[in-house]
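Here is the structure we will look at.
Removed from the display is one protein chain of the complex; every other protein chain stays in position.
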Amino acid sequence: MSGSTFGSIFKVTVFGESHGEMIGMVIDGCPAGLEVDLAKIQAEMDRRRPGQSKITTQRKESDLVKIVSGIFEGKTTGTPIAGLIENEDQRSKDYSHIENSFRPSHADFTYNEKYGHRDHRGGGRSSARETAARVMAGSIAKQLLETYGITIHAYVSQVGPIQMPETKIDYHKIESNIIRCPDEVTAKKMIALIEEVKSQGDTVGGVISCIITGCPVGLGEPVFDKLHADLGKAMLSINAVKGFEYGSGFKGVESRGSLHNDVFVEKNGIVSTTTNHSGGIQGGISNGMEIEFRVAFKPVATLMKPQQSINKQGEEVTVEGKGRHDPCVVPRAVPIVEAMAAITLVDHLLRHRSSRMDVKK
Amino acid sequence: MSGSTFGSIFKVTVFGESHGEMIGMVIDGCPAGLEVDLAKIQAEMDRRRPGQSKITTQRKESDLVKIVSGIFEGKTTGTPIAGLIENEDQRSKDYSHIENSFRPSHADFTYNEKYGHRDHRGGGRSSARETAARVMAGSIAKQLLETYGITIHAYVSQVGPIQMPETKIDYHKIESNIIRCPDEVTAKKMIALIEEVKSQGDTVGGVISCIITGCPVGLGEPVFDKLHADLGKAMLSINAVKGFEYGSGFKGVESRGSLHNDVFVEKNGIVSTTTNHSGGIQGGISNGMEIEFRVAFKPVATLMKPQQSINKQGEEVTVEGKGRHDPCVVPRAVPIVEAMAAITLVDHLLRHRSSRMDVKK
Amino acid sequence: MSGSTFGSIFKVTVFGESHGEMIGMVIDGCPAGLEVDLAKIQAEMDRRRPGQSKITTQRKESDLVKIVSGIFEGKTTGTPIAGLIENEDQRSKDYSHIENSFRPSHADFTYNEKYGHRDHRGGGRSSARETAARVMAGSIAKQLLETYGITIHAYVSQVGPIQMPETKIDYHKIESNIIRCPDEVTAKKMIALIEEVKSQGDTVGGVISCIITGCPVGLGEPVFDKLHADLGKAMLSINAVKGFEYGSGFKGVESRGSLHNDVFVEKNGIVSTTTNHSGGIQGGISNGMEIEFRVAFKPVATLMKPQQSINKQGEEVTVEGKGRHDPCVVPRAVPIVEAMAAITLVDHLLRHRSSRMDVKK
Partner (left out) sequence: MSGSTFGSIFKVTVFGESHGEMIGMVIDGCPAGLEVDLAKIQAEMDRRRPGQSKITTQRKESDLVKIVSGIFEGKTTGTPIAGLIENEDQRSKDYSHIENSFRPSHADFTYNEKYGHRDHRGGGRSSARETAARVMAGSIAKQLLETYGITIHAYVSQVGPIQMPETKIDYHKIESNIIRCPDEVTAKKMIALIEEVKSQGDTVGGVISCIITGCPVGLGEPVFDKLHADLGKAMLSINAVKGFEYGSGFKGVESRGSLHNDVFVEKNGIVSTTTNHSGGIQGGISNGMEIEFRVAFKPVATLMKPQQSINKQGEEVTVEGKGRHDPCVVPRAVPIVEAMAAITLVDHLLRHRSSRMDVKK
């Protein structure tokens, strides 16, 4: 029972292998009447696109999106929206050396054992190439959220040991540098670190932070489908993610209830809290404050230097990355985090429509 | 669209309010022929039970489980297994003061806004009382896993700032103290801290670590239902959880690929890795190594001292816990973490049965 | 992967065996704020109750419903609604003779083969006793539909070869006789036939017709979840059902398009059709006309006379009904048909809330 569909009302199904003919997605359950700007979809794709800067993989993909159904005269019709992206720059022979070998900390071994055989070219289905389909779906979800006044901003807050200082974020600065960190001083350090790591044929991890503003009170479904539980699953499903926390997260553990509790205040009929350790979610339901979470990405497993491993016969082999890979995944993962957050939020917005007899939009 | 069901084949549906007549669960999809030991279910309930020690809430609940369907002559029949627990020690009047007020960092406000009204008694549905139903279901899942040789051990690895040193865990020691930390020296410090915090009417957070042994290779469904994504969602759905990480987690961010990658080795036909930064999961699929994850719990929101807040009318009020509450949630949350891990694993075990034409058990 | 849950937003999960301790249901996804009249639930149960007349089984069950969660101060809270019914009049020893034998056209053989063992007492899970849980859930669904002005009327239109003439139905007469046929003359003939059949230890089949009035335009989800497809599945899932048709049904096959098409007309802004061969559903979506369908029930399999069969060892045996059984299932199936129709409609009402950006109630 495969897991290629995400969401329960706004359902996104994705398909495609890294070196197959194309990858794509189908959204079933997008409400009718949403005006879709195809240029905005493409703009999101470009943020995720390989080859966008010196610190990303050099694979060249134009990632041109073709929407083949579900949109008529610029608006969604309520029927399934299918989108396709052709793979252009596959160099499958770069991968012939791993046809029978298992790259360390990759999915080669587990796919092989689970399914009995696998499309090894470029990592096949386990490649992060599939996240292009998520960004395509997410960009439509984002456009839907815009009509509600909800915006999502993700940014790189840590690379290796280099952390951004905790300050007020200027969202406009996120796209001002190739690492997508809104603090320029930190951004430079991060880029320098990645270049150093890259020059060594090595890789490094990072953290992406995400802030959602304008989310109405009431999203999230007790008890299992708490909003942060579904956001967490969405993030943990992205390649290379190792951890998720929201609000005070792991650090909150060390606090005391008397310090950690967020005090409610009311002004002009609007309820808010004086602090936001809750990260905008209480009891699994959004409380109207900014939703804040952080996602940890491990160092990319493919290295441009030799590593010891084994092949299908259990014999020792040496593998070395011959493809074109990212020395650090986080700059390109920023739009992926936003996409998955957007898909999750839209799904909960629609689910919330069934919460009350006196339905509210 | 509510979220009271977890799992896609082994489906657990839960119901019940803190001060309602009873809470319960239904498992639909448990394979027929599993021998169920009711005493083992009760033993798990007792680990979660309130009033079990001086550092937990003093609410008295015997939490006696009554299974009313799905088991015949000691074995599951393949039909839905329903289990019930009566609520005995509700003191709903302890909660009349919050009928119109919102306790800080509780779900009072968000439930009220989402649903328009709420059962406020004891927190109603948002109370952690519902986790008793999870433990009930989880204890049956655990018995199913036992037949596969899979065991799950959770324990308290941190309370406030007190962390357990990283050592080999002796699982037998987990239950040897009331905090459920296998390191006795650390356990004493943790208990002392909780007692101190409790004497102040305050609360403190903690971390639960979990290790799963004996998990076969192949569990987990690409791309959205990666094993760690579903484990993460399962954990994040537990009350008071703020973060989830597996394997190297947030710390792995600081590493380099060359250090972080786990090297495959083969011996007598068994493939393993020399390190386990992957936490037993690669590409979202179990690789046969121990599965390791950590779950962060915030300080309990209910304090035994006055806190500022507002009521439904937006007026400032002072609220103070009058019920019986835990100063720290982690000791009682250990069996809940195990239960949710067990339910998640069983579901993936059954999902895996459809992965190949040449099906394997 | 079991199938004890029906619906995708208004999700009904049922459990319980014929001779187990109790049967029950959980509704997850009922919107908050619905006022629930418990007396109406009980009234529906009484329509389905065994022992209600001379032409039904004499098993005595009071079928008292106990709602244990999800309703507070008379209104739904948006949390799961669980309801229980205790089994009172089990005479399990009546069934010891079939512990090892397979009754003809029953589920004894298939359950045994599918699951390896079974709770044979009273048919266990395969007994129509489980439909009591459906009626419980359906009666809450009906109350929700009432707030939309939607009513559901099912009635017996055929018993054996005796068919009700096609006339305008007076819904008030349905409950005026024990067969639940609104045509009194036909009702008498039907009752006489059932009494005759019963006196022979035999059984007979029947048809239940159902009319839904007040359904708004727009319910039903293309392409697989067409409204009539989900109604059809709902009906076919009821014990003893062999067929489903809506609108012109099987007879429509013989017509011509020019006669069969329903002509649209408009009056005062209301669109209707001059005929209703579509049965109120076009393209899988309700069109505002009355929804009409028919459900075929086979003769009950349990006979009060000897039948030839085999036992688990494959040896020939003779079986004879010793329990208390219905000579014809349709009178008691009327509220079951209505319940399943109500559950299906509520689910589609809630699903429809996500159809458009400019959501309508």
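Going by the order they are written in, the chains are A, B and C; count residues from 1 in each one.
The rule we apply is simple: contacts are C-beta pairs under 8 Å (C-beta built on N, C-alpha and C of every residue); 3 or more make two chains touch, one makes a residue touch a chain.
Being a predicted model, the structure only gives us computed values, none of them experimental.
Asker: If I consider the whole complex, including the chain that's not displayed, which of C:59, C:180 or C:226 touches that chain?
Answerer: With C:59, C:180 or C:226 as choices, the missing chain is touched by C:226.
Asker: Under the stated touch rule, tell me which residues of chain B contact the chain that is not displayed.
Answerer: Counting over the whole complex, chain B touches the hidden chain at residues 1, 8-10, 29, 31-34, 76, 78-79, 144, 147, 222, 350, 353-359, 361.
Asker: Spell out the interface residues on chain C facing the chain that's missing from view.
Answerer: On the side of chain C, residues 1-6, 8-9, 14, 102, 104-107, 109-111, 113-116, 125-126, 130, 158, 160-161, 197, 202-207, 217-218, 220-226, 228-230, 232-234, 236-237, 242-250, 252-258, 260-266, 269, 271, 273, 277-279, 282-287, 296-303, 305, 307-310, 314-315, 350-352, 354-356, 358 touch the unshown chain.
Asker: What chain A residues would touch the chain not displayed?
Answerer: Interface with the chain not displayed, on the chain A side: 1-5, 8-9, 11, 13-17, 20-24, 26, 28-29, 32-33, 66, 68-70, 72-73, 75, 77-82, 84, 114-119, 124-125, 350.
Note that in this section only the chains that are shown with their structure count from here on.
Asker: From the C-alpha centres, identify the chain that is farthest from chain B.
Answerer: It is C whose centre lies farthest from that of chain B.
Asker: What pair of chains is linked by the largest number of C-beta pairs in contact?
Answerer: A-B
Asker: Between chain B and chain C, tell me the centre distance in angstrom, where each centre is the average of that chain's C-alpha atoms.
Answerer: 39
Asker: Could you please state the distance in Å, as a whole number, between where the Cα atoms of chain A are centred and where those of chain B are centred?
Answerer: The separation of the two C-alpha centroids amounts to 26 Å.
Asker: Give me the residue numbers in chain C that touch at least two other chains, ranges are fine.
Answerer: 1, 8-9, 29, 32-33, 78-79, 350
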